[in-house]
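With one protein chain removed, the remaining protein chains of the complex are shown where they sit.
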Amino acid sequence: MRTHRDLREFPYNGLVSFGLDNEHYRGVMRWVDWYGDGSLYVLDVGLACCTLEFDAAAPTAAGRLPSLDERARVAIVISGTVTDRLAPAVAAVIDGCEQQAGRRPVVISFGACASSGGPYWDSYAVTKGVDQLVAVDAYVPGCPPPPEALAAVLDQLMGRVAS
Amino acid sequence: MTDVPPNEWLRAVDALKTAGFDYFDWLGCVDEIGRRDCFRIVLLVRNLAAKAEPMTLNCWLPRDDPRIDTVRTVYAGAAWHEREIAELFGVEFLGGDSRRLLLNPEFEGTPLRKDEVLAARTGLDWPGAKEPGETDASANRRRMVPPGVPDAAVWGDRDDSQPAAEPAEVAESAGSGRMRRRRT
Partner (left out) sequence: MSLPEPSHRWIRLIEPACTSCMICARECPSWCISIDSHTEPVEGLPAGARERTRNVLERFAIDWSLCMFCGICVDECPYDALEWVGDVTQPGSSSAALVEEMVEKSEATSR
């Protein structure tokens, strides 16, 4: 049986880079020091409602990315619907994060829209999942997922057992 | 609600603003296919100081040549709404801002017209098409059709010997908002 996954195309060949590694963008891109110890920095690409759950999950406010310990990890959370119009910008932010952090970020698709288009999978204007733009490491279902779901995925990523 | 012909639209809107309706609320469009072969442009403005009822103006445009004056010279905020209507319905606003607003630059089509079928839904096997007690949906039964998908005999699987369905027929078949049985 054909499902929505059979409808998906990959309209973008590789990420678009706008050179987001200059001083200006370092100030604009905000990262959360998730465990407060510099081991994991998390950036939210807040596109729609799911970003409110990110805000609820984040233990502290986001700030500029400091220079990283070589073992530090970075994660990007796509929170919300990726519209076709905005897709190039989302791809550019993800690429810019990799440049800025100097390592490949873990990409988390947070919520139904980021995972597949969600309830808007049939829209003429929606990219059916951020994995159309970039390889995703973890897909978190929910509409929106509760904040605990994001915390659990990050704990799992870092090999930490939730207390 | 007052109907205004297209050639008096700008004058009527300007008169409203002069009369004290200086708060632009919204400008919308309704595809009246199936009832009238028109787009209905609807404007709602308010006179906040007078605390009176808002004023609503309708302008009926022929569906095959929808053109109307821009009112962004009267209410600057109308420009955004006009761009949205132009992009999603294909209405031309004379003297208006013709830039794309919400859709991808490569996008083709006017998706809010009721005869434009939501292709993604028609391209898939709807899980609800199966009957209770079925695993493979057999082809010959009178299937349930989901909302938003026209009857295949109208659009999608039409007999080659028949001419294409009229837009009104496609709109009516796709737009019922209910699931229903195929006709054949």
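Order of writing sets the chain letters: A and B. Residues in each chain are counted from 1.
Please note the rule applied: a residue touches a chain if its C-beta (ideal position, glycine included) is under 8 Å from a C-beta of that chain, and two chains touch if they have at least 3 such contacts.
The structure displayed is predicted, hence computed values, not measured ones.
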Which candidate, A:48, A:62, A:125 or A:149, sits in contact with the chain we can't see?
A:149
Could you tell which one of B:10, B:103 or B:124 touches the chain left off the display?
B:124
Residues of chain B in contact with the chain not shown
124, 126-128, 130-135, 144, 146, 179
Applying the definition given at the start, please give the residues of chain A touching the unseen chain.
1, 3-5, 112, 115-119, 121-122, 129, 131, 136-143, 145-146, 148-149, 152-153, 156
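Here is the rule we go by: only the chains that are shown with their structure count from here on.
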So what's the Cα centroid distance for chain A and chain B, whole Å?
34
Touching residues (chain side chain A, partner chain B) in the complex:
1-4, 6-7, 83-85, 121-125
Which residues of chain B touch chain A in their complex?
102-104, 107, 109, 111, 118-121, 123-125, 127, 148
